[in-house]
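A single protein chain has been removed from this complex, and every other one stays in its place.
Note that the chains take the letters A, B and C in the order they are written out, and that residue 1 is the start of every chain.
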């Protein structure tokens, strides 16, 4: 299955890219998506995750075609 | 000493007048001012009193030249 | 701090903008503006209301309103404030009261504007008399507490 991964704000700058396209087989979680995309670094503790524009826990299961997003705490308003 | 008494809103309408001019001798309170001005009726329980545009208790002492005001609960805003 | 009591209809948004233009030097410190606008409804206590007369006590009204704002200033760091209150004859949808508070931080602006509104409604001498659709007149007898429903 194919997953799009998006990064925002300071996380995007630190990683040096705004998105990844991944392919997987089997049952995977949001945290697995991070690990697969960023083999060399653990997920920073304050990073938030969304799947298809809804906030999710890191152990949520990801499905084919999902858009997974990682970003730092929001600072709008 | 001379005291001006003012009435507002529904109290003014009920009394049929907006002010009184009174003269007194001796030590008198705000409540005495009401009683002197309105011999026939007791002070209604919810009426507020002010002296020289500050809220006061009914047992406050009134001085020569003071303006005493009586009015119902305020309903602005 | 500016207080106005006015017998004429006013547009609260024009008033705020005109007031802000006079104090552009403070703009960079302002992070939060909290505004409350009270408007005349066409219903109250189950009746249709077609007009209202607002009585006040000239002199005491301004004095007590100023005290409300000073009390707010003592509790929160306010950069500036503008309060305008209508008196006289009023029609539904007219603005009755405007409270605007400028501060660096939103919590202070929210707290102070609400404090001023509640203090105004409980302490400042204004009295409303409603003209009902039935042509009966009725004095409003008390204000609700704005921290509960109502």
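Structure notes:
Quick note on the criterion: a contact is a pair of C-beta atoms (placed from the backbone, for glycine too) under 8 Å apart; a residue touches a chain by one contact, two chains touch by 3 or more.
All values reported here derive from a predicted model rather than from experimental measurement.
When the full complex is examined, the chain removed from view is found to touch A, C.
When the missing chain is restored to the complex, the residue among C:69, C:90 or C:109 that touches it is C:109. Residue in contact with the omitted chain (choice from C:7, C:27 or C:70): C:27. Take chain C: the residues that touch the chain left off the picture are 13-14, 16-17, 24, 27-43, 92-93, 104-110, 114, 117, 144-150. The missing chain lies against chain A, touching residues 6, 8-10, 13, 50, 53-55, 69, 71-77.
We adopt the following convention: only the chains that are shown with their structure count from here on.
Chain pair with the most C-beta contact pairs: B-C.
Chain A and chain C have Cα centroids lying 48 Å from one another. Centre-to-centre spacing of chain B and chain C amounts to 27 Å, using the average Cα coordinate of each chain. Contact with two or more other chains is made by no residue of chain A.
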